[in-house]
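Every protein chain but one is kept in place in this view of the complex.
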Amino acid sequence: MAMVCLSDFEAYAKKYLPKIAWDYFAAGADDCNTRDENILAYKRILFRPRMLRNVSMMDIGTKILGSEISFPVGIAPTGFHQLAWPDGEKSTARAAKAMNTCYIASTYSTCTLEEISAAAPGGLRWFQLYIHRNRTASQQLVQRAEALGFQALVLTADLPYTGKRRDDIRNGFRLPPHMKLKNLERDFEVCKMSLLDPSITWNDIYWLQSLTHLPIIIKGILTKEDAELAVRHGVQGIIVSNHGGRQLDEGPATIDALVEVVDAVQGRVEVYLDGGIRKGSDVLKALALGAKCVFIGRPALWGLAYKGEEGLQDVLRILQDEFRLSMALAG
Amino acid sequence: MAMVCLSDFEAYAKKYLPKIAWDYFAAGADDCNTRDENILAYKRILFRPRMLRNVSMMDIGTKILGSEISFPVGIAPTGFHQLAWPDGEKSTARAAKAMNTCYIASTYSTCTLEEISAAAPGGLRWFQLYIHRNRTASQQLVQRAEALGFQALVLTADLPYTGKRRDDIRNGFRLPPHMKLKNLERDFEVCKMSLLDPSITWNDIYWLQSLTHLPIIIKGILTKEDAELAVRHGVQGIIVSNHGGRQLDEGPATIDALVEVVDAVQGRVEVYLDGGIRKGSDVLKALALGAKCVFIGRPALWGLAYKGEEGLQDVLRILQDEFRLSMALAG
Amino acid sequence: MAMVCLSDFEAYAKKYLPKIAWDYFAAGADDCNTRDENILAYKRILFRPRMLRNVSMMDIGTKILGSEISFPVGIAPTGFHQLAWPDGEKSTARAAKAMNTCYIASTYSTCTLEEISAAAPGGLRWFQLYIHRNRTASQQLVQRAEALGFQALVLTADLPYTGKRRDDIRNGFRLPPHMKLKNLERDFEVCKMSLLDPSITWNDIYWLQSLTHLPIIIKGILTKEDAELAVRHGVQGIIVSNHGGRQLDEGPATIDALVEVVDAVQGRVEVYLDGGIRKGSDVLKALALGAKCVFIGRPALWGLAYKGEEGLQDVLRILQDEFRLSMALAG
Partner (left out) sequence: MAMVCLSDFEAYAKKYLPKIAWDYFAAGADDCNTRDENILAYKRILFRPRMLRNVSMMDIGTKILGSEISFPVGIAPTGFHQLAWPDGEKSTARAAKAMNTCYIASTYSTCTLEEISAAAPGGLRWFQLYIHRNRTASQQLVQRAEALGFQALVLTADLPYTGKRRDDIRNGFRLPPHMKLKNLERDFEVCKMSLLDPSITWNDIYWLQSLTHLPIIIKGILTKEDAELAVRHGVQGIIVSNHGGRQLDEGPATIDALVEVVDAVQGRVEVYLDGGIRKGSDVLKALALGAKCVFIGRPALWGLAYKGEEGLQDVLRILQDEFRLSMALAG
């Protein structure tokens, strides 16, 4: 089977992953309308292609928060990579480094931050954070990440509670006994139910800033009002995200929300996006609408499911080739 | 089979109810466009989710006409609950009371008002009324309801004649011999053909007011013009409703009509809505657009069909959980 | 099989008519987009239903060109009724008379005008006319119709050439040997290819007026410009029609074109409509948008195919009942 586009990896993962893992990765909240809209919204945005421009040399590298990456696609934070591939997040880290891009490791990793760091020394990595009821636990995670060379903290803002994902409930989703939320040394169910703090507010950003010198990026912003608040609270970046449509169903597609966020931010901080990226032309559209970089979630997992770090590199390489070609053809 | 969302109850009811009963509950007028639009219209309304608000404590209780209910979802008037569950409306009354919400008992009940009252003493109940050609019959029903502690009258305004429901005609729908319109001591066919008075007008509201001290709520309003008339005629509440799409096909979805009704009413009376509520987020949308409370029709019947009062409680509990989660995730 | 709505008659006709006849009646031009849009366009038009109006007595009769009909639905001109029922147009005439409505007999009838007249003496009938290259033939038809008591001439304006109906070409559609275009004493193929005059213009209306005292109605108008021309040339009525989507594909649906025609005409002549009427509510929408009456084409043929004049009466009676109910429910 030729792996020609990201859908091929999706088909592979659907076929070969255990149903409970596939369902977990694929899940969206409620009717999955937002999950699906994330993808459909791109198709409503049309290029105005320009011709006869010299496209023989194109520079597709960029910088995010001052770090160079080879092209504007990074790895979004997603949980439980061992469900996709035995080496889990270690493979993800290796692939991201090999492709010279940024990997945002999730709090819900099945490898420790230390294992991730050791797997690909020197790679550009950010650390995704939830704020827990037990603030000391969060503080320790932040300090571990900083000590290990993670270069930014990504605070997830859209998960005061976990969204309702019907298939996970039907399946009674839980991690297999040999997998753990290793950074928390906990079982997933415990974390989901009791660790996250739904009372956090914008002021907790100040608390977070007091713990670390790392730049803080806020993930899950969908409105201009929240974008303005984020900038005022001193974050260094915003990821426009609806958590892959897994939290509140029937909010906006991220590519649709991007425009108002970029407009509100007026260049004061960098704006990124995740959700629905399936083709190189999607990347180009997001950049044309003001994103500095995009992140892929599910496609990275499909790549892992296909062949571990090699598979994820394949996914990134395809996106990179498609992105370069789209740029050339759009002029 | 896990009952995770209201669609699961729908699937169960479709599978296990006699076809003639399922068809009767599911029926819409003509091509069923309005019935289906009631649901689809919600999907076109998108949230603008806000982040980092303290959502650890949320109060989802409300008051309707001064009575407290545990969350803003009541039971809409629907007929013939014995078609769904042997105890019929008695089970409905018990479930509503257990969940601390309001149950609007239909004139077309298969239990008497007295049986309904006795089944769940002290529950919050309103009584739905048609005006009959024989006004004395209507008067007696009003007085029975008032005496039994029903706390409001809900006058159905959109059924001067019964809508054309093709499947009911094909099935030759009628009640099984052991079921009766007990409050009317009549057979359904007789009622449908000859009891309802198609000549009623706004002035009949004055007549109704002269019979009772109960507040009067008018059900079936879809336009600002009629909303204005309702307020001027002294009703205490309006239910925006198209009778579940069972009367005039190709009128507006209720969530679409809600906006103009709320706008016309300007807070002078309470505005409620029924039609198409299938998820907690639908409830939140209706409230965000100005409804004080919503009512569920078919989903209540699916709950009854599943497990009687327990099943209906399951349905209400799911809606309650989803509503609370939607509020938290929307900020 | 219960015949509950017009779709039931359609299903019957599709099942029991010879394929070549079904295809001929069902045919639309090219991709059949306009044929299908005629129906879909109604679904995009929503009622604003009003409540609590006295709808116990409703007068659904109307007058067209001064003649009373029992409700505002007549029979549009369609060809070859013997393909649907052995008695052909004689049955159509009888059904129309029994229902006290207007029947527009087609030039392409398989019964003579004399047979049609004799079948239902005293019925309200108009005669549909094409202008032939041989003007004498047209003149004779006009004079026969006038002498037989037809009360108006309906000039078809949208068939300078026959539209391209793919299935008819594939089927090699032609009349069975025992059927004839009896009024022309010709074979259909001859007529189609050579009799019609594609050079006719608005001035030919003056010529037609010079032949007859009958009022002239022009059929096939879809724009305000042509509506204005029609009024200026002294016609007494306009039928907004796209020939059931059988002529130019991808013109407007008739219900969409109606608005601009009514607006242009400003009440100077009566405006009618055909195309896509499948429910009583469609009739009500057309009247609400300014039509004085509508005409049904294919549904009349389905009624004939079901049971001849009885079947057509069934179709008309269903439409009448649905129309009355829609009026009541829309207030």
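Which chain is which? They are A, B and C, in the order written, and residues in each are numbered from 1.
Going forward, contacts are C-beta pairs under 8 Å (C-beta built on N, C-alpha and C of every residue); 3 or more make two chains touch, one makes a residue touch a chain.
Quick caveat: nothing in here was measured; it's all calculated off a predicted structure.
Asker: Name every shown chain in contact with the chain that has been left out of the document.
Answerer: Across the whole assembly, the hidden chain touches A, C.
Asker: Which of these, C:158, C:282, C:309 or C:322, touches the one chain of the complex that we don't see?
Answerer: Here the residue in touch with the unshown chain is C:158.
Asker: Quick one: which of C:73, C:200 or C:273 touches the chain that's been left out?
Answerer: In the full complex, the listed residue that touches the missing chain is C:200.
Asker: Of C:251, C:275, C:299 or C:331, which sits in contact with the chain we cannot see?
Answerer: C:251
Asker: If the missing chain were put back, which residues of chain C would it touch?
Answerer: 30-31, 33, 157-158, 160-161, 163-164, 166, 169-170, 197-202, 204-205, 218, 220-223, 225-226, 229, 242, 247-252
Asker: Which positions on chain A touch the chain that was left off?
Answerer: 2, 4-5, 42-43, 45-57, 279, 281, 321-322, 325-326, 328-330
In this section, only the chains that are shown with their structure count from here on.
Asker: Quick check: superposing chain B onto chain C on C-alpha atoms, how many degrees is the rotation, to the nearest 5?
Answerer: C-alpha superposition angle, chain B on chain C: 90 degrees.
Asker: Report the inter-chain centroid distance for chain A and chain C in whole angstrom, where each centroid is the mean of the CA atoms.
Answerer: 61
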